[in-house]
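Let's turn to chain A:
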Amino acid sequence: MFTKTSRKPLALLASAASVALLATACAESERDPDADTSAPFVFGSAGDIKSLDPFLASDGETFRYSRQVFETLLEHESGGSDIVGGLAEDWEQSEDGTVWTFHLRDGVTFHDGDAMNAEAVCANFDRWHNLSGPWQSSNNSYYWQAIFGGFADNEDEGLPDSRFVSCEATDELTSVITISQYSSIFPGGFSLAAFGIMSPTTLEAIADAEITGEEGDYSLPEYTSVPGTVAGTGPFTIGEWNRDQAEITLDRFDDYWGDPAGFDTLILRAIPDETARRQALEAGDIHGYDLVAPADVEPLVEAGFQVPTRDVFNVLYLAFQQETNEDLGDIEVRQALAHAVNRQRIVDTILPAGGEVATQFHPDTLDGWSENVTTYDYDPDRARELLADADQEDLTLDFCYPTEVTRPYMPAPRDIFDVITADLEDVGITVEAKSYEWTEYIGRTNSGECSLYLLGWTGDYNDAYNFLGTWFSVKNDAWGMDEPELFEAMADASGNPDAEERIEAYKGLNEQIMEVLPGLPISSSPPSIAFAPNVNPPNVSPLTQENFSEGSWQED
Partner candidate 1 sequence: MLRFLVRRTLQLIPTLGGLSILLFIWLQRLPGGPEYALLPDDATAEQRAQLRRSLGLDEPLTVQYLAFLRNILQGDLGTSIQTGRPVVEEFFTRFPATFELAITAMLMAIAVGIPLGYLAARRRGGVLDFAAVGGSLLGICTPVFFLAFILKVIFAERLGLFPSAFRLSPGLNRTDLSGFVVLDGLRTGELDVVWDALMHLALPGLALASIPLAVIVRMTRASVLEVLEEDYVRTADAKGLHRRTVRGRHVLRNAMLPVVTAIGLLTGSLFAGAVLTESVFAFPGVGSFVYGATQTRDYPVLTGFILLIATMYVFINLLVDISYSLLDPRVRAQ
Partner candidate 2 sequence: MGSSTPLLAVEELSVVFGGRGSDEVRAVDGVSFTLEEGKVTGLVGESGCGKSVTSLALMGLLPPRGVRVGGSALLNLPEGEVDLLKLSPKRMRDLRGSRLAMIFQDPLSSLNPVVPIGRQVTEILNRHRGMRGSAAEKEAADLLQRVGIPDPERRLKEYPHQLSGGMRQRALIAMAVACRPRVMIADEPTTALDVTIQAQILELLKDLVTEEGTALLMITHDLGVVAGLCDDINVLYAGRAVETAPRAPLFAGPTHPYTVGLLGSIPRLDAPRGEPLTPIRGSVNDNIAWHDGCAFAPRCDHYTLECLEGPPALVHTDDGVHAYRCVNPVRHADVADRAVLESPSVVGDEEESA
């Protein structure tokens, strides 16, 4: 998932909330075909969806829904992070990485009966590429801009040239997408849920749909809120979206090309409060939920619930904004901070079991992770020495944390904040606490208003650039770090089509970053998801991209 320079509230929510789901095509079917599937499966999500058309969205909850209804060209393997075919059975890329040829699956139909073919795929890409007006606001096309830059006709000078060149249907089932320049964001970018393929009929119906209103006060077209217009190819069709109950009902698509869904009906119900979600599961009101608090895992397991844990695919960090706060521009101060924080205690007492202290800015499951990075052990004495050397015994720092939120990489932000604050004060630093609600928090931290702040990232796809590039590809207000060489190296690495060279470059980058120490990586931890005892849960995805059609009811 990507950052962008200008953020709007909705997108803000998304950029860190991002939990993107892929509907994978290859669910292993072990279930009994005669099993009763009629009872609705209710899943407790953390928030309501924003739009029925995922293109307009950038938040994990919308993608959780859209992955069940729409499919993308490429997807991640069920329960893993490797890229596999989605609507495209397989694909190849040109040597320079600019021409991508997708061989589409045969016999796939949309929910409205249209056939899925190369022209349908290209019609989607062409629509996105040619959007105009308010659609070009990053509020309404966040992921397109993140992956493909601009549009055919950029209306805002600030938008970069589009990286998308063309999509051609060379035959019935072959789409060729040409991009202007290779980047390691491909092929991962083709798997993003925002690029779910919709039927030609849908595209025709929504061709004239307009977004009205002003920047910050947009009204989305009716088709994004009223079921009936949009049709995808996924295992579920849209039943109804009850906005006042924050509940969307999905029905099984019987003509699905792959294994049919194990539930006739899938209901995604928004329960913002994590305690309420747990209680709803315990009471039987829902049959599964995401963002399980670490403390709830064991009691739930003891009570007979299934609480599978996802593989680690995230990182939590403490950022040092070195431009806003000149004191943090001093490497000795940053090192002192790194030595002052007892990260092991955070991992042991607050994060879910299986978490680890992070040594660098992405988890060790990603290629590019280096064993040779500089490490900073918990050593308050060393921290005090460093502060004394830097002549900063009376250092005062403002420290921001988000309220009323939990993230997969950051349960209980306030507790983590409290622990770090106590550690910092222990070495003689005065901390000024500041707290903001999540959306505002993202805005403030991204514009560099906070000297110290907590944030993290869950990967969208399997490439180190998805982590490192997000933060350290250009000088930005979030970090205030200005290391042109590092940025250049980052661009080179990302643009190198040779995988092995790229990975070596990433290792070097990780070592370089931990020397510069723009922030302190705290932990990588495995988030859990909970299911009722009588459910065969879907495979859990490290990318938090579960495909619910894999789930089913257990037999009695």
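Note that in this section a residue touches a chain if its C-beta (ideal position, glycine included) is under 8 Å from a C-beta of that chain, and two chains touch if they have at least 3 such contacts; residues count from 1.
The candidates were selected such that all candidates are chains of the complex that A comes from, given by their letters.
Since the structure is predicted, the reported quantities are computational estimates derived from the model, not experimental observations.
Touch, as defined above, links chain A to just one of 1 or 2 in this complex, and that is 1. Taken together, the chain A residues at the contact with candidate 1 in this complex read 6-10, 12, 40, 42, 48, 50, 213-220, 225, 240, 242-247, 249, 265, 267, 269, 271-273, 276, 279-280, 282-283, 285-286, 403-404, 437-440, 443-444, 446-447, 449, 477.
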